[in-house]
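What follows is a single structure, and I will ask about it in a moment.
Moving on to chain A:
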Amino acid sequence: MQYAYFLSCINESMTKEVDRALNLWKKDLGMELVNLEKGTCCGGSNLDYVSPNHFIIINGRNLALAEQMGLDLATSCSTCLLTLRRAKHILDTSSEKREMVNAHLADEGLYYGGTSDVKHLLWVINEDYGLERLAVKVTAPLRGVRFAPFYGCHILRPSALLGRDDSAAPSSLDRLVEALGGSLVEYGSKNKCCGFHTLLVAEKQSLTMTGNAIEDAVRSGADYIVTPCPLCHTALDAYQDKALAGRRASRNIPVLHLSQMIGLALGYSREALGIDRHMIAV
Partner candidate 1 sequence: MERREVSFRIYRYNPQVDRTPFYDNFRIAVEKGITILRALNHIKEHLEPRLTFRAFCQAGICGSCAVRINGVSRLACTTQVWDLLTGSGDETILIEPLDNLEVIRDLVVDINPIMEKLKRNYSWIRPAIPEEEMGRKEHIVSDEEFETINASSDCILCGSCYSECSMMAVNRDYISPPVLLKTFRMNNDTRDTFACERLREVTTDDGLWDCTHCYKCTEHCTKKIPIMDGIHRLREEAFERGMTQTKGARHAQAFFDDIRDIGRLREVTLPLRTKGVLGSIGMVPLAVRMGLKGRKPPLLVKRIPDIERVRDIYSRLEANRGES
Partner candidate 2 sequence: MEHKYDIVIVGAGGGGLFAALEAVRTNPRVSVAVISKVYPTRSHTSAAQGGVNAALGNKDRDDTVELHVFDTVKGSDYLADQDAVDYLCSQAPSVVRELENLGAPFSRFPDGTIAQRPFGGTVKDRCCYCADKTGHTLLHTLFEQCLRRGVTFFNEYFLLSLEHADGDCQGVITLNMATSAIETFVASVVILATGGHAKMYWNRSSNAAGNTGDGQAAALRAGIPLKDMEFIQFHPTGLRKSGLLVTEGARGEGGYLLNRHGERFMARYAPQKMELGPRDLVARSMETEIIEGNGFESDAGSYLELDLRHLGAGAIKKKLPQIRELSMHFEGVDPIEEPIPVRPTAHYSMGGIDAAMARTAIRGVYAIGECACISVHGANRLGGNSLLDILVFGKRAGQEAALEAPERKVHGITPAAVRMVAHEIRSYAGHERYERYGIIREEMGKTMGDNVGIYRIEGRLRKGVDEIQSLRERFRRIRLFDTGTVFNTNLIQILELKNMLDLALCVAVTALERLESRGSHYREDFPRRDDEAWHRHSLCTMGGDGEMSLNHKAVTMGKYSLETRSY
C-alpha cells in the first residue's frame, strides 16, 4: 500500500502528533507514505472564495504531483480531503477546466489526467487495508475503553463527493473502533459540526457548537472523543476549556486523533504517540 501523502498545514505545525503517531505504525501495516514535497497548502475553501481559478489550478497541481508519482493521494485532514476531492470532481467533469489547468501546469512538466484518487487515512485503513486484517495486528485491544466517535463534517458531507457513509448515521469510524477492541457510545453529535472554520470569524457561535459536542460526549459517558480530523481535534481539544466555560459539564474529556487510537491498539505508548501534547489531559 503506497500513497502520495498530503500532510496538511496543521499537521505540520500545531497537531504534529498526528503524523508522529502515524509514522510509528505505518510500516506495521505495510503502508508507505511518500510526502508530496512540492505540494502546497490546499487553501481549504478559502482559495476558492478569493479566486476560483487559483483554487482549481493550485489543487489541480497538487493532484498532478501525485499522478506524477503514479500514486493515489492519502491525507489525514478532512478539509484537505474535501477540498482536493472537490477540485478533482470539477476537473473530471469539465474538459474546459482541465485544459485551463494543464496549460498552467505545462511548464512545470505536470499534467492532470484524473488518475489519482484522493482518500482519507480512515478509508485507507477500512477499505484498502481492511478491518479484519487490522484486528489481527492488534496487540493491546482497547477493551473497556468507551469512545465517542466525532466524524466531522468534511469526511461525511456532501456525501455525493465523499460517499463512504450515510451522513445521517455514519459507521465507518465506529467499525474501526470496534475492530481495535474498543466500545462505542451512542450520542447525537457524532455527525455534527465542531465549528472550527468560523472560530476566527464568529467565535462565540462556533464555541457553542464545540461545547455542545463536548458536553454531549461527556454526558454519554465516553472516556475519549476520537476524530479523524486535526481541525476538529483542535476545536474539541485546544478550545475545550473555552468551549465549556460557563457550562456545567461534569468533567473534561480527552480527544484522540485517529492515528493515535490505532497506535494505542497496536501497542505503542502514549508518550510516543504524542498524546501528552494535547491540551486536555488524558
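The definition used in the following text is that a residue touches a chain if its C-beta (ideal position, glycine included) is under 8 Å from a C-beta of that chain, and two chains touch if they have at least 3 such contacts; residues count from 1.
For anyone wondering why these and not others, all candidates are chains of the complex that A comes from, given by their letters.
These numbers come from a predicted model, not from an experiment.
Trainee: Given that all of 1 or 2 sit in the same complex as chain A, name the one that actually touches it.
Mentor: Answer for chain A: candidate 1.
Trainee: Flag every residue of chain A that touches candidate 1 in the complex, lowest number first.
Mentor: Per the stated touch rule, the residues are 9-10, 12-15, 37-41, 43-54, 57-58, 61, 104, 107-108, 153-154, 157-159, 167-168, 188, 192-193, 195-198, 200-203, 205-206, 208-209, 212, 238-239, 242, 277-279.
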